[in-house]
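To start, the structure itself, in structure tokens.
Just one protein chain is left out here, and the rest sit where they should.
What follows is subunit A.
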Amino acid sequence: MSELFNGLIGGSAAGLMVIVVLGLSALGFYMARSRAMASGGGDRRNLHSLPNYYGWNAAMLTAVPALGVLVIWLLAQPMMIDSAVFKTIPDSAIAEGSSRGLVMSDVRRLADGLDVIVERGVMDAESAATLDANTTDLRATLAAEGVALGSAVEQPVLDAAQMYRTQSSTGRFWMTVLVSAIALLAFVVSLRLATADFRARNVVEKGILALLILSASIAILTTVGIVLSMLFESINFFRLHSWTDFFFGSTWAPNFRGDSDLSILPLLWGTLYISIIALLVAVPIGLFSAIYLSEYAGPKVRSAAKPLLEILAGIPTIVYGLFALLTVGPALVNIFGRGEQGLLGVEWMSGATSVLTAGLVMGIMLIPFVSSLSDDIINAVPQAMRDGSLGLGATHSETIRQVVIPAALPGIVGAILLAASRAIGETMIVVLGAGAIAKISANPLEAMTTITTRIVSQLTGDTNFASPETLVAFALGLTLFVLTLGLNVIALYIVRKYREQYD
């Protein structure tokens, strides 16, 4: 336990700093609170804000700027040291077939390794700093401590590593000084602010607002980051491979010797075909179950059936994939295949993987999605509509068919589009259930493959990362992203338009 604690704190100056700053900010909380109380003459009604707000204000002011600087420093320091050390490595130290980047990572690992052995007492700090690569077998020493190096240590690499270590420790020192100074300064200032007239409540609420904005922008910026990373890799791909073949070619035949046919069309066809079958299964079943649950089912049935349906939504998709591979696929083969022994006595289907297998299982997966969204939307249709129709002498089912469903239709269409975008992006079910043959065929009993499956198979395995065969995964991913994003935007637009009608 204490070893772990030492690892956490002794190992990194940053960990220690965080604890110190948080401690200071906790202290600030109590001191500011009591100072504010004292300045109000002990009566909280003389204060502008409740005493806790003064406390939170002090805690916030102490912790946030200091921790912010700490984070920025931690991000910037390795980059700056890297670029400084990078320049000092002589060209002679770079072996044949290696690159400066690889040597640099050796330097970093060596520097870390030296830190480890000093810390464990194998070597004192003095001798670690004055090592000579020619007299010590550093590789063996480090290996004994569990730090593996790629090759024997050369003097230039060792020099660079030593420089790395000195710069790091200087950096850590200044970081400690700066962060402590900021924390202390903020601590003092925030304590001085804690007087009866200070509008602590407003400041704290601004802080909370900033936190909320930060959270929202992290989510949005991540999306932007994902899109950009995909975009750059896709641009790399299109530098190596013609975009006409990618979008308009008809064959998908990756060839690891190069010169592959990498066309998205067969994959897109497989994706859309499977999604359409999935929707053909999910939309009627989901919609009908939603109508039953929202319009006919009694409260008892409803309270039992709804959670049961939603359990379907909680099943991991890999389990659906296994279900497709082990149950649905063989069952379909039994019906459509096996010649005389099969149910229909035909030989249309040979393997368990097919478009129909994946489509059926994906449809089952989407049922709760369609039904629970549609259920909410049907429930949102005002009771006044139903009353109006029933009051005219319509039966319950006429009311549902002619008034409730048309009123809910835009929302239901939105739900179906959301389900469609899930179907298009679904991976595990098609990896296991759809097969791996890229072709354009109308026969649902044949195995086909989808965009997501190909992304998985292009990125797993040991191919050169810079080859078009690997980079195509990003172009595929980007296309998929654009496709589902488009569907989601349309769906949300429709749903929102529908909402405006009744609220």
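The criterion applied here is as follows: a contact is a pair of C-beta atoms (placed from the backbone, for glycine too) under 8 Å apart; a residue touches a chain by one contact, two chains touch by 3 or more; residues count from 1.
Everything that follows uses one rule, which is that contacts and distances are computed from a predicted model.
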Options "Succinate dehydrogenase iron-sulfur subunit", "2-oxoacid ferredoxin oxidoreductase", "Phosphate ABC transporter ATP-binding protein" or "STAS domain-containing protein": UniProt name of the undisplayed chain: "Phosphate ABC transporter ATP-binding protein"
Sole residue of A:183, A:203, A:407 or A:423 that reaches the chain not shown, by the stated touch rule: A:407
Selected from A:121, A:316 or A:393 as touching the chain missing from the view: A:393
Those residues of subunit A which, in the complete complex, touch the missing chain: 298, 382, 384-395, 398, 402-403, 406-407, 501
